[in-house]
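The other protein chains are all here in position, but one chain of the complex has been omitted.
Here is chain A:
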Amino acid sequence: MEDVVLHVRPSACEQLESLLQSTERLLKPFPLRAPPLFKPWFIAANQPLPIRPAKPAPIIKHTPHWLVSEGVAQTKNQSNDVQTAPTSRADGNPSLRSEADHSAVTRCWSVSRTRGDAAHVLPSKCFQRSLSIHRLHPLQRVMWVIGQHNCGTRTLEQVWRSLLRSVRASKMPTCNSNLQHGRAEIWVFCDATQAERVGHRLKKELQLIGRISLSVRRLGHIFSM
C-alpha cells in the first residue's frame, strides 16, 4: 500500500492518536469471503441420489368403524374414526394394500365413546376408603389389569375381542383399553370414581375368573376384586 497522508486540523491535534487508529482501521483491506461452491438446486445426472427410509410411512384412512392396525398400534379420535393400513412391506408400496388384509389383523388399542351409560354411581365404602387412603382424585386414571389367569379356558385374545365389543357398545364408560402382547395382559384404564363399576362390568361381561387388580401409576396395586 502507498503512503497515506493524514491532514489534521490544529484544533484536533489532541485527538491525534485516536485519529490514527481510526485511519488504520479504515485502511485495512476488506475481508474476503470465498463464495460457496455452486450446486444446482435440482438434482443433476451426475449427482448422487438421496437416501430414504426403506419402510414406507403408515397409511391412515377414514373409516366408519374402529380402526385396525397390523399388530403395532392403533388410535382413535372421538370425533373421527381412523384406520391404519398394513405397512409391513419393506419395499414400500402401500398402494398394494387391500381391504381384505384387515380381516387378519389384531386390534391392540381402543377408546370408549363418552356417551352411553355413564350415570354417576357412588362406589362402595370399602372402595372409597381405598381411594381416600391413596388420596386419589375422582378423575385420576386408574388401570384394571386382566391376566391370562383371569381368562379361564379362553385365550387373552378372545377376552380382548369381547372387551372390544363391550367398548364399542359403550358399556365401559370413560374407558380406554390396551392389549399388552409382551406382558400377556389387558390394561383397562378408567376414572377412579368409575373404577369399581367398571371392574364389576369387566368381570360380568367378560366372564372373568379369579381376582383382577387395580393399579395406579406410581402407586402400583391398590385394590382387587
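Just so we're on the same page, a contact is a pair of C-beta atoms (placed from the backbone, for glycine too) under 8 Å apart; a residue touches a chain by one contact, two chains touch by 3 or more; residues count from 1.
As a working rule, contacts and distances are computed from a predicted model.
**Q** The hidden chain: which UniProt name fits, "Multifunctional methyltransferase subunit", "Mitotic spindle assembly checkpoint protein MAD2B", "Piso0_005309 protein" or "RBR-type E3 ubiquitin transferase"?
**A** Of "Multifunctional methyltransferase subunit", "Mitotic spindle assembly checkpoint protein MAD2B", "Piso0_005309 protein" or "RBR-type E3 ubiquitin transferase", the absent chain's UniProt record names it "Mitotic spindle assembly checkpoint protein MAD2B".
**Q** Give the residue, chosen from A:31, A:53 or A:220, that touches the chain omitted from the document.
**A** Considering all chains, including the one not shown, the answer is A:53.
**Q** Take the complete complex as the reference. Which residues in chain A touch the chain that isn't displayed?
**A** So the residues of chain A touching the unseen chain are 41-43, 48-62, 69, 72-75, 77, 79-82, 84, 87, 90, 93-95, 109.
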